[in-house]
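Only one protein chain is missing from this complex, and each of the others stays in its spot.
== chain A ==
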Amino acid sequence: MLKYVLRRFVYMVITLWVIITATFFLMKLLPGNPFGEAAAKMPPENLAILKAQYGLDKPEWQQYLKYLGNVVKGDLGVSYQFPTRTVVEVIKQSFPASLELGIESLALSVIVGLTLGIIAALRHNKWQDYSSMFIALIGISIPSFVVAPLLSLYVGNKWGILPPGLWEGPENRILPAIALAFGTIAILARMMRASMLEVASLDYIKTAKSKGLATGKIVVSHMLRNAILPIVTILGPIAVNVITGTLVVESVFVIPGLGYQFVSSITTLDYTMITGLTIFYAAILIVVMFLTDIVYGLVDPRIRMSGRR
C-alpha cells in the first residue's frame, strides 16, 4: 500500500507540473495585455517600466523558469488587478467560504442523491422509482442560475424563512447549499440507481439469495458496497467542482468565495491570478483524485491488490 501511495504521489507532482506549464504558456497566447486600456494611452517608456516591474520584458522561457521557481516556494505572484494583494492572500481570504459551502452541499447531495438512487433501484418500475427519477430530472434540467435566485427570492425574501443572502451564521448556509447541491443530487441519484440495478442482476446476488438471506441484508452487505464503486469515481471531480466555488451561487447569495475571484480575474486578464487559481484548482483536483484512489482501494480489494504488486 505504501508503494502504491508513493507512486501515485510522483504521478501527482508530474501532472501538476504539466498543468503549470500548459497554463503558463496558454496565458501568453491570450490577446491583449493585463494593463488594460490604460496601456494604449500610456507613453511607451512607462509601459516598458511597468513590464520590467512585472518581469514581462524578459524572454518567455526566463519568465517561465522564474515562475516555476516561485511556485515551488509557494509564491503564486502578485495580482495585476490589485497590486497590493498576492494571489496566495486572495486564495486564503476567499477559499474558506467556498470550501465550507462546498462540503455542506456535497454532504447534502451524497445523502439525498444516494438515498433517492437506492430507493429507485429497489422499487424499480414502481411509483417510488418514477418519483425519484422525476426529482432527478428536475435537478438536471433546472440550472443553478434559476434555482438560486428562486430560493433567495421566495424562501429568503417573500416567505422570510431563511436569510436570502450574505455569509454570517449557520442559517445563511442552508439556501446556497441546497442551490449548489441541486444538480449533484440528480447526477448521484441517477448513477446510483443505474449502478444498483446492474449489481442486482449479477450472479453473486443470486448466490446471496440462495443462502436464504433476507432482502435487506442482501442490499446492505452485497449490493451497496459494489454499487458504490462507480460513484466513488465520479465523486472526486464533483467534489472539486463544488468546493472551489461557483460564480452563480456565490454572486446570488453574496458569498465572498473563490468562484467570483476566478471569473473576475479572467475578465481583467490578471495573468498571475488566472495561472495561480488554475494551479490551485488543479492541485485540489489532483489531491482529491488521489484520495479517491485510496478510498477505491479500501472499498474494492481487487484494486488494493494490484497496487501492492
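Basically, contacts are C-beta pairs under 8 Å (C-beta built on N, C-alpha and C of every residue); 3 or more make two chains touch, one makes a residue touch a chain; residues count from 1.
Going forward, contacts and distances are computed from a predicted model.
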Which of "Molybdopterin oxidoreductase", "WD40 repeat domain-containing protein", "ABC transporter ATP-binding protein" or "Fe-S cluster assembly protein SufD" matches, in UniProt, the chain that is not displayed: "ABC transporter ATP-binding protein"
Selected residue (touches chain absent from view) among A:P59, A:G169 or A:P301: A:P301
Residue among A:Q53, A:N70 or A:S221 that touches the chain left out of view: A:S221
Interface residues of chain A (partner: the chain not displayed): 202-204, 206-215, 217, 221-222, 225-226, 299-302, 305
